[in-house]
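With one protein chain held back, the other chains of the complex are shown just where they sit.
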Amino acid sequence: TIRYLFKQIFKASLQLQVDDHKKALLVSRKRQSENTVIQLGEVAIGAGSSSIIAGPCSVESYEQVYEVAKALKEQGVKLLRGGAFKPRTSPYDFQGLGEEGLKILREVADEFGLKVISEIVNPSDIEMAVRYVDVIQIGARNMQNFELLKAAGSVNTPVLLKRGLSATMEEFMFAAEYILSRGNTQVMLCERGIRTYEKWTRNTLDISAVPILKNESHLPVFVDVTHATGRRDILLPCAKAALAAGADGVMLEVHPNPAVALSDARQQIDIPSFVQFMEELRASQLFREEK
Amino acid sequence: TIRYLFKQIFKASLQLQVDDHKKALLVSRKRQSENTVIQLGEVAIGAGSSSIIAGPCSVESYEQVYEVAKALKEQGVKLLRGGAFKPRTSPYDFQGLGEEGLKILREVADEFGLKVISEIVNPSDIEMAVRYVDVIQIGARNMQNFELLKAAGSVNTPVLLKRGLSATMEEFMFAAEYILSRGNTQVMLCERGIRTYEKWTRNTLDISAVPILKNESHLPVFVDVTHATGRRDILLPCAKAALAAGADGVMLEVHPNPAVALSDARQQIDIPSFVQFMEELRASQLFREEK
Amino acid sequence: TIRYLFKQIFKASLQLQVDDHKKALLVSRKRQSENTVIQLGEVAIGAGSSSIIAGPCSVESYEQVYEVAKALKEQGVKLLRGGAFKPRTSPYDFQGLGEEGLKILREVADEFGLKVISEIVNPSDIEMAVRYVDVIQIGARNMQNFELLKAAGSVNTPVLLKRGLSATMEEFMFAAEYILSRGNTQVMLCERGIRTYEKWTRNTLDISAVPILKNESHLPVFVDVTHATGRRDILLPCAKAALAAGADGVMLEVHPNPAVALSDARQQIDIPSFVQFMEELRASQLFREEK
Partner (left out) sequence: TIRYLFKQIFKASLQLQVDDHKKALLVSRKRQSENTVIQLGEVAIGAGSSSIIAGPCSVESYEQVYEVAKALKEQGVKLLRGGAFKPRTSPYDFQGLGEEGLKILREVADEFGLKVISEIVNPSDIEMAVRYVDVIQIGARNMQNFELLKAAGSVNTPVLLKRGLSATMEEFMFAAEYILSRGNTQVMLCERGIRTYEKWTRNTLDISAVPILKNESHLPVFVDVTHATGRRDILLPCAKAALAAGADGVMLEVHPNPAVALSDARQQIDIPSFVQFMEELRASQLFREEK
């Protein structure tokens, strides 16, 4: 057992290095104690107010995006999301409008003074995308697509990184580190539910990830309540829980006519429901308005 | 495919019966639209105010329970928990003081005017237990110990039923149905985290279970933030999230000296931390005081 | 960091104790290097040959059990299972025939010279049960029903302990330790699939549990292919995999007419399928016949 003790001493020395390494992570609050604030027009993400990102799952047409953007504007929501490149389980499902979709988003957003967030799926599209979008989204299925992370790390456009389907929080932070380590420090983390055995929700919203990520990292944290739950009937309580737990913002999917949506038809909410959602969220006093 | 359609019609008829059956569940809100309210002294659980259940993981001594109960009293908390029969992974771990522990709880609770909640693990102990406790707790490991559920259903004492380690919400509701179907309608449901791959928390708090259970059932819903997280540093944000999501109350473990606790030493909070927890929770305006 | 090293030395000393403790577990191969062999009539479980346990999910009638037992006899299978006390998700589902079911099993088994395995769910039923059964089964939902484990540990009848729905292997071994520590050393472990996100199987057969449990423990290891898969079409390959991985035996459900079974109608196989299953399993040369 003397040998055992020496082995432990050796291990302890190793562990010290690991701790130093962890301390050294660029995403870590040990490295940077103050919050990273990402400025998108008038919106300062991570500075204390609550941000909402909303929009259709997929960009389908100018009219569709226009209608949603108008509702956002009226509700004081400044961040418009919409999918132009869609990672779909089946190759036969609608794969998105591509660059054409990004153009539509840009055009509509400019009309209403909104900022655009859209998912990019191919490293070679990053350069093209930054001409249209204000925030590059990296989706759950690509959280460990390290080539894509590296490409997103080499531009100056802010990145919204979604947690992988079954990523640990540690893996999530390392994925963000890929981006920061390439020079792009404007990263937002987005919890979107993890895969479990439970079947009454599409995924399981890991609410404890919010305070843990806020403690461990200085990056802003969002919760995508649409994908986390897959159920319209609990979007509002889950959004409230997210804000109560310390999230910097909430993301949700809104479509003028969900029943005919080309993707996620079952979980998007329509515009009247969105208006009601915003009114009730604001009424809850959990919502911290931008000053 | 005509045959197929007939098969579907047949299936539909079957499904109708299932729906009726589901409607017929005693736990279902379809069966009883108004909330079940459980009166424990001055505390009305399920009537709109926020209830706190607190106390040590295990009852260890009169002094230990006294010290915690005093703190509860000072914070206006009326519900005292403490384990006398401890279901432990290893047979060599402390198994609880048994009936002696229940006596201590009762004695201390009476001194401070509190109500007692304690876990029972053997169907044959239920009758003995109701002489001491105000609420029978059925723990996660026993959620599908149907003999225990039946025994708890045959008394008039309220029951706090915890969700199993990997129980679906459907199984959870059926477990409660075992109790109600035997005649005991005073059941509270308690989400306490589910088992997932994530390692930074002891379990994963399934926050979406709160609004879903509130929608599907008329029974009060609690969240045990101690077992759901296993981490003291995020108890407060998770408790806030629970209340924001619609929970009727929060449960947590408090010990005068967690470092020497006979069980769950790492996750219980000490009394000063409990005081701070209560103050911050009340300050958040999420806490709805008993009128 | 000197302080850190001392802390590690302290930890190492603690770890040594834990290791000793682990070594001391009665279920551990460190404690007993040779296999535990359980003799059931002519069948020696754990001695190298492959054992089959088969029978209906629930005992429904004398005729039903008779028909299955006859098929077992013809196939040289000596171990008859059948549920008399059924732990069912819903209180409105068939709960089993109770003691009457055990009598039927005993009577039929004696007629064909078979041994009886049946699940007991209430600690207070153990004494009654040992008058009828040769092996007490403790089901997955009761793996951490420690009162039941203690009761099973206090008799001399062999016990088949099934792994919990989401039990770790460590918890599984500790559950067995509850039985051994009370004096009953005749315990068989039964892997029956764990709960995961995958939906094409009822559970996920954790095949790696077989060699790990065989390495870590001296107890015999079975695989319940019916519950692990919930699919008749893959019972045979999974049974082969179990034997190839080192299992001492395989358990499966057989019913004369699965379509009208009072439980598990979808996953039981009928008698012709059972005959074919046995013939193909024996033909595979993985099956080690009793000498």
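List of remarks:
Read from first to last, the chains carry the letters A, B and C; within each, the first residue is number 1.
Basically, a contact is a pair of C-beta atoms (placed from the backbone, for glycine too) under 8 Å apart; a residue touches a chain by one contact, two chains touch by 3 or more.
Quick caveat, the model's predicted, so the values are computed rather than measured.
The chain omitted from view is touched by exactly one of C:A54, C:C190 or C:A242, namely C:A242.
Of the options C:A44, C:I234 or C:V275, the residue whose C-beta touches the omitted chain is C:I234. Note on the undisplayed chain: of the listed residues A:V121, A:L189, A:M251 or A:I269, the one touching it is A:V121. Of the residues in chain C, those that touch the hidden partner chain are 166, 168-170, 194, 196-201, 204-208, 210-212, 215, 228-229, 231, 233-234, 237-238, 240-246, 284-286. On the side of chain A, the interface with the absent chain consists of residues 21, 87-92, 121-124, 141-142, 144-148, 164-166, 170-171, 174, 177-178, 181, 195, using the contact rule stated above. Although one chain is hidden here, its contacts on chain B can still be listed: residues 1, 4-5, 8-9, 11-13, 15-16, 166, 195-197.
We take it that only the chains that are shown with their structure count from here on.
For the pair chain A and chain C, the fraction of shared interface numbers is greater than half, so the two copies use mostly the same residues to meet.
Rounded to whole angstrom, the centroid-to-centroid distance between chain B and chain C, based on C-alpha atoms, equals 31 Å.
Shared contact sites, meaning residues of chain A that touch two or more other chains, fall at 166, 196-197.
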